[in-house]
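Mind looking over this structure? Questions follow.
All protein chains but one are shown in place.
Our next item is chain A:
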Amino acid sequence: MALLHVEGLVVGYGQFPVLHGVDFTVQEGEVCVLLGLNGAGKTTTVSTIAGLLRPQSGRVHFAGRDLGHKSPSARVSAGISLCPEGRRVFPGLTVRQNLKLGAWTRRKSSAVVRDQMSLVLDYFPRLSERSGQLAGTLSGGEQQMLAVGRALMSRPKLLLIDEASLGLSPTVARVVWEVTSRIKADGTTVLMVEQNAGALPFADRALIMEKGTLVYTGVGDEVQQVNLREAYLGA
């Protein structure tokens, strides 16, 4: 079943349309990567799915339901969680406090928060070593792990990761990408936004965006063909 179905999405900032009708689906239990160059509309797409932007037209269906004008918090409760671009951890709060904030919609149940926290710290052992440290003092890679972990704290059905590799060395970016397979195995569908084609081997499916439209949808190994990368990266 399609967990996420985006239909004819048109989004713009003021007068400027950025997305000109984007359609795609994400199946339950897959890791999907949305690739594209700068300004292709990737972040706009995930921000709209997370409810931070209002589409001018088009629909977002999640788990068979039209999300309509639901607020971001309602979408988190419904099971969509966004790990924003540029990490955006709360620098003045500790790692543990950051994680707890991620579980905001689940705050009534301390058992869920505790379970989820130990799961996240298991994904990223580095975070558990630094759980008492202020997030602003973490390295870029650790902040990215924290941002992903924080997004996982609400126990989402769909995790949106916006540019995990931004500003990270290939080694650290790989650590983050590798975790997506474990996240998938634990039952959360992942939609990654990437500029970096290095994320392709970690994804079951790739969507490629160009100038606000989807130009290619590939499955499995097809996307790993060198010629496709060249086509996408251009000359």
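In this section, a contact is a pair of C-beta atoms (placed from the backbone, for glycine too) under 8 Å apart; a residue touches a chain by one contact, two chains touch by 3 or more; residues count from 1.
Please note the rule applied: contacts and distances are computed from a predicted model.
K.L.:
Pick from "NADH dehydrogenase subunit L", "Branched-chain amino acid ABC transporter permease", "Catalase-related peroxidase" or "Hydrogenase expression protein HypE" the UniProt protein name of the chain that isn't shown here.
P.N.:
"Branched-chain amino acid ABC transporter permease"
K.L.:
Give the residue, chosen from A:136, A:187 or A:201, that touches the chain omitted from the document.
P.N.:
Per the contact definition at the top, the residue touching the missing chain is A:136.
K.L.:
Check each of A:120, A:168, A:190 or A:207 against the chain that is not shown and name the one that touches it.
P.N.:
In the full complex, the listed residue that touches the missing chain is A:168.
K.L.:
Hey, which chain A residues sit against the chain that's not shown?
P.N.:
Residues of chain A in touch with the missing chain: 50, 52, 72-73, 76-77, 81-82, 84, 86-93, 97, 100-102, 104-105, 107, 126, 129-134, 136-143, 150-151, 154, 166-169, 171-172, 175.
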